[in-house]
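A single protein chain has been omitted from the complex, and every remaining protein chain is retained in its original position.
And now, subunit A:
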Amino acid sequence: MEDYHKPDQQTLQALRNIANRLRVNSIKATTAAGSGHPTSCCSVAEIMSVLFFNTMKYRPEDPRNINSDRFVLSKGHAAPVLYAVWAETGYLKESELINLRKVDSILEGHPVPKQQFVDVATGSLGQGLGAACGMAYTGKYFDKASYNVYCLLGDGEMSEGSVWEAMSFASHYKLDNLVAILDINRLGQSDPAPLQHHVEKYQKRCEAFGWNAVIVDGHSVEELIKALSQARHQPTAIIAKTIKGKGIPAAEDKMGWHGKPLPKDMAESVMKDIQARITNNTKRLYPATPIEDAQPVSLRNVSMPSAPSYKLGEKIATRKAYGMALAKLGRYNEHVVGLDGDTKNSTFSELFKNEHPERYVECYIAEQNMVSIAVGCAARDRNVVFASTFATFFTRAYDQVRMAAISDSNINLCGSHCGVSIGEDGPSQMGLEDIAMFRAIPTATIFYPSDGVSTEKAVELAANTKGVCFIRTSRPENTVLYNSNEEFHVGQAKVVYKTSDDHVTVIGAGVTLHEALAAAEILKKERINIRVIDPFTIKPLDSKSIVEHAKATRGRIIIVEDHYYEGGLGEAVCSAVVNETGFNVHRMAVAHVPRSGKPTELLKIFGIDRDAIAQAVRKMLSSSTNAK
């Protein structure tokens, strides 16, 4: 970092003026909107002014410039002050600010990426720092560029564990290009934050987590400038002691004002007073231009160099096929990045790590942070990111996944060890609700490949599919079903077993697809024919195919899944066929919390094995005959 040169008085006054203008605009916008968080904006006015007009090097006219410093507003409810500062740069029209929260304005209640100056949506607290860590890691280790990353947090959100997961990550990876500014304004939403104004306690905690921590008066532009220009060899926390509602006398440091816009006449008189403090300063401040040393990256057409090399009938677990596929994809695509949460020898992401150690990021047992790191690494389209752990452990990062969708992020997540078929480890390790979870994510694509070939195809497709992609893999080994030249598409099911006279359509995936195939063999001997379908993607589901084949089997469908009943494959099929006439749908799934046991024993106990499928087919046919 450069040596600290104390700025001249004119510059300092110009920064103070900007801070006060930010206050005025935050108050004006929230009062016009009738909602919003003016007091949360007022505590960070000087911080925002200094960051955007003194510290950060960026191109205001090109907010997504790859060389610019990045800024994440983790305390997303201070959105009005973010919008106000971008109006100060001239990027936004000042007149647009009073359209805050209106249904036809891009200035939504919390930052969203339709705003070019926002990389990750915030508003759900505690997630900004993790994303900032992902961006900083990318800057330092992948891009090897000079840009820095700044993240502004509130003190209320520092109770979120995810913040401390990010703090650990940052110091472990020596992210000296990362600065967190902590707005310690003492007050949360309904109560003071636990450490109130004890900034020395924050400092001890940050230092204990390996950060360099500096305490400043958050309303002194001088102190902020000095702290932000210090040389850094580790991530830095600027612990800014501030007053919530600073500039609004009736609200300063008082409970009861969180999320409350000022009533109109109060707003007018407060703004008048703040305006009076803005001096006639003619010095215009411009952000410094960034150092241009980040390489352009194109993520188009990330493809496998060759077809899968599995042979029909070969045995491989889809979790292992995932690891092999990721390593292969990384071989010819230098922007593929792999993350894992200390399960890499179970998810097989270690195969990627072994081949491309410089592109692998160990996130340790901190899945919430891992998803945020993934989002950060994928921001500004710098990387194609794959993050893996056991399917069920993504449940603890559901909010991060939800926010990734709102952030329009293109992360790819792989969840292994799905279902009861993992066996002896028991229910705490089994993914039985993950399909439900990801189906309810609007931008999600869910791949559930059933063999080595289709797993490799799923990885390739995921890398090229926008939105959040989820690949569900299994622990047990299964036979390769597809030729290596089989084509796969999102939303395209495959028929893996048929005759010209099938009686029932059976849909399975992963382990249960193989059980269905075994059931087909069993039933063949009884001269009962079933058609077996592999949906390949659960979302989007190939309803057209399913309905066509069901019609060919007199409307009889059985769905069997290694997942709970609710929200999974069975319900997805139900929704697709509910209005078809003459259909008979039977769903087989796991009915209650399972237990430890051998995989085959559990499949049997929970009624989703080949015998259960065969029995369900027989029953369906006999009741059809009875119906006749």
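Convention: contacts are C-beta pairs under 8 Å (C-beta built on N, C-alpha and C of every residue); 3 or more make two chains touch, one makes a residue touch a chain; residues count from 1.
Operating definition for what follows: contacts and distances are computed from a predicted model.
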Write down which listed name, "snRNA-activating protein complex subunit 3", "transketolase", "ADP-ribosylation factor-like protein 15" or "Acyl-CoA dehydrogenase family member 9, mitochondrial", is the UniProt protein name of the chain that is not shown. "transketolase"
Selected from A:A45, A:A121, A:V511 or A:I546 as touching the chain missing from the view: A:A121
Write down which of A:S95, A:N280 or A:T581 is the residue touching the left-out chain. A:T581
Using the document's definition of touch, tell me which of A:A208, A:A231, A:I365 or A:V593 contacts the absent chain. A:V593
Could you pull out which residues of subunit A are in touch with the chain that's been left out? 33-36, 76, 101-103, 105, 108-110, 112, 121-124, 398, 402-403, 405-406, 432-433, 436-437, 439-443, 539, 564-568, 570-572, 574-575, 577-579, 581-585, 587, 591-593
